[in-house]
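Every protein chain except one is present and positioned as in the full complex.
Let's look at chain A:
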Amino acid sequence: MSESTSTNTPKPSSSVKLVLLGEAAVGKSSLVLRFVNNDFQENKEPTIGAAFLTQKCSLPTRTIKFEIWDTAGQERFASLAPMYYRNAQAALVVYDVTKPSSLTKAKHWVAELQRQASPGIVIALVGNKLDLTNDGSEASGEPQVDGDREPPATADEDDATGEHQEDHDATPGDARKVSTREAHSYAEEEGLLFFETSAKTGVNVVDVFTAIANAIPESSLKNGRGAGAGTGQTTLGGGRPAEDSRVNLGDRSTATAKEGCAC
């Protein structure tokens, strides 16, 4: 993601905690890998426990830094997720468009988030492995990396695509088992963002994150994670924005130099 700040006043930057949930092997880690490194691994090892990654997403008026918690889908005791979605501002619930049971599991996660997570959490439902369907093979494999774009068709706009896909459900070579329409109408009912993606080709991957970034309410960003944090200079130069309450531990380096004489 490009850092497009050449002006004297950098765009405000905010951190957003995002958690990935979904059944094992639906491609959660691959989505993150595509988003963070623009890369894909064919036979990726299952995630053990969890992983933590960060990636910035540049919007016209601000920069969002995603702190991404990728949980293991095969986690056995359902004991990790509560720790990950606690205080999360966004959740990406992933299913596999070729596996109906994974949508059931996704619905279960959505219900749990709605019951337990922060009230304002932004949830995106993502059907992955679009490349295994006929629409996927037609779609261009060129991943979109422009964060400034408008988010593409989400639930409201692609009824037509839904019809179109149903026609293809039985086509040989098309592994799709979950129709766009079914997932779409569920997402609409629950008020979720909705996308179908391919981590393999990159289709829609960046768009998911951009749409989430756009959907995070401004108020939760201001209250949430302080503006100006992350540049490091704000705390050193004394030009810290007045509305910031965040303390940067990285400044310890300046402190350690003084240590020993002050105590």
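In the analysis below, a residue touches a chain if its C-beta (ideal position, glycine included) is under 8 Å from a C-beta of that chain, and two chains touch if they have at least 3 such contacts; residues count from 1.
Here is the rule we go by: contacts and distances are computed from a predicted model.
With one chain of the assembly withheld, which option in "Rab proteins geranylgeranyltransferase", "CHCH domain-containing protein", "DNA primase" or "Trafficking particle complex subunit 6B" matches that chain's UniProt protein name?
"Rab proteins geranylgeranyltransferase"
Please give every residue of chain A in contact with the chain that is not shown.
On the chain A side, contact with the omitted chain comes from 36-37, 48-54, 65, 67, 69, 74-77, 79-80, 82-84, 86-87, 116-119, 223-226, 230-232, 235, 238-240, 242-252, 255, 258-259, 261-263.
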